[in-house]
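I'd like to ask you about the structure that follows.
As you look at this complex, bear in mind that one protein chain is not there, while each of the others sits in place.
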Amino acid sequence: MLHRPESLGEAVGFLSSDADAKPLAGGASLVAMLNARLVEPSALISLARLKELRGVTVLADGTVRIGAMTRHREVAEISALAGPQEVLRQAAAAIANPTIRAMGTIGGSVALNDPGADYPPVLLALSATMEIVGSSGTRHVAAADYFLDWYTTALAPGELVAAVQLPPASAGGGVYHKLARVAGDFAIVSVAITVQTGGRVRAVIGACGPRPLSLEEADAELERGNVAAAGTLLAEAADPVDDNRASAAYRRRIIPRMLGRAFTEAHAQERAS
Amino acid sequence: MTRSMDVALTINGEERMLRIEPFETLLTSLRDRLHLTAAKRGCNQGVCGACSVLIGGEPARACLSLTANCVDRDITTVEGLSTPLALSPLQAAMVRAGAIQCGFCTPGMLITLTALLKERPQPTRQEIRLAVSSNLCRCTGYQKIVEAVVEMVGGGAA
Partner (left out) sequence: MTSIHTSVGHSIERLDAAEKATGEAQYVDDLYRPGMLHGAILGSIHAHAKIGGYKLDAARSIPGVAAVLTGEDFSCGRTGAFCKDELPLARGKTIYMGEPVAVVAASDMETARRAARAIEIDYEPLPAVLTIDEALATGAPLVHEDLANYAKIAPSFSEGNVLWQCRLEEGKIDSAWSQCDVIVEDVFETAAQHHMYMEPCGALAEIDRGGRLTIWSSCQSVHLVQQRVAEWLSIPMGRIRALAPKIGGGFGAKGGLHVQHLAAALALKTGRPVKMVLSRVEDFEIVRSRHPARVIMKTGAKKDGSLLAREANIFLDGGAYADESPTVLSFAVLMARGPYRIPHLRSRGLVVYTNKLKASAFRGFGNPQVTFAGESQIDRIAEQLDIHPVELRLRNAVDAGDRWAGGQTLPACGLRECLTKLREAVEAAPAVAAAPQHRRGVGYSAFAHISGLLSTACNIYLRSDGSVAVNTGVVDIGQGSDTILTQICADALMLTPERVSFASPDSDSSPYNWKTAASRVTYMAGRVVLAATIEVRDKILRQASEIMECSAEDLEIRPGGLVGLKGVAAKTVTFAQVASHALARLGGPIMGASSLLFDGERLDPKRAVIEGFAFSNLGAYIFGAQAVEAEVDEVTGAVRVLRAWSAHDVGCAINPQMVEGQIQGGFVQGLGYALTEEMQWDESGRLTNPTLMDYKVPTALDTPIEINPIIVEHPEPSGPFGAKGVGEPGLIGTAASIANAVAKATGKRLHRLPMTPERVLDALIGES
């Protein structure tokens, strides 16, 4: 059964009453999984008609609220993002290919949490929060507490992601680098670095473990300019896998190398801004 | 057991009634129910692009779209891009450029390029390459597909 609720409340109602129902956003991942029989939901709750999940708004305090149904190609062009928030645009532009970017949504991607996905490292770097809606209301979960494990998030049964929120931007720059086998593939390793004017640096490694990887000690080393030390810390803490794309050993090996390049570029961008 | 439902779809400007399964993809509906077979099943995973159609004027994978979720959208398939008597300028350009070999990727390419040209009537070569990267081709190596668009928009694309 496919339900097409017209209000968020109705959608949440469907989800909480059926444990095997799944929300359907852009379909870029979910329908592929359906076709491959990797999921067999009892019902799908289409989010297509929910106005509450659309649109990008800047709240009074400067928070940028990106509706869950915002498609990747729209995220890649959000003009309200400033300074280091630039990395979110870059990550969105790196997802798959133009057609998938016209279909897939930030909410859908964030709800699935594919370990090779492009959003988790940048959302962690930007200290984003997920606005989550369920039958008991709305709650906000910081990225650090949201991306938990392979395909596992802080979403409880019956809940869905309504929006992704970014704290107000500061001045600075950021880059998102991704190594993939061919254009549009999932990352072998990705690096998101934000550099705030004034010195704060945040580096997050993606696709190297069940969660995006960020270490305070590594950030501190980067702030002191010790890129090699930061790289070593992150490489040691990473928990990559061997898969069709690359070996774990290779992934660990290139973390410090990609970090170095991304850091140089992020700094240059921050100076230019 | 799934329950079938009756839906009305707007396809190439026409309203079509069909009976579908709730989780049926648009690709299945187009091909198996309406015999609009231009959209092809190359992978059923959204990677190859041979199934591409326009939904609301934007490129989409029919294999990743649930028909029941498209009932209020305008769907354009390759069958809607030309008239029985004439090829569209883009189709003619692809033919002229030698950009068609086995032809299996061609419908998807046309959809992607139609969407590109609507948004960017004078695309650069890099923009064309980026659009074409949405679709896999195994025969042409993509070169003549890109050249077809370059020539069509005036030959001088940077």
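The first chain written gets the first letter, and so on, giving A and B; residue counts start at 1 in each chain.
What we mean here is this: contacts are C-beta pairs under 8 Å (C-beta built on N, C-alpha and C of every residue); 3 or more make two chains touch, one makes a residue touch a chain.
All values derive from a computational prediction rather than experimental measurement.
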| item | value |
| --- | --- |
| Candidate in contact with the missing chain, chosen from A:I45, A:A91, A:L234 or A:M258 | A:M258 |
| Residues belonging to chain A that touch the chain removed from view | 36, 97, 179, 181-186, 188, 244-247, 249-250, 252-254, 257-258, 260-261 |
| Residues of chain B (touch criterion as defined above) contacting the omitted chain | 31, 35, 37-45, 47-48, 50, 77-79, 81-82, 87, 91-92, 94-96, 98, 100-107, 110, 125, 129-130, 132-133, 135-146 |
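FYI, only the chains that are shown with their structure count from here on.
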| item | value |
| --- | --- |
| Inter-centroid spacing, chain B versus chain A (mean Cα positions, whole Å) | 29 |
| Complex interface listing, chain B residues touching chain A | 2-3, 22-23, 25, 44-46, 49, 52, 58-61, 63-66, 68-69, 112, 130-131, 133-135 |
| Chain A residues within the chain B interface of the complex | 1-2, 4, 24, 27-28, 31-32, 34-36, 44, 46, 48, 97-100, 102-103, 183-184 |
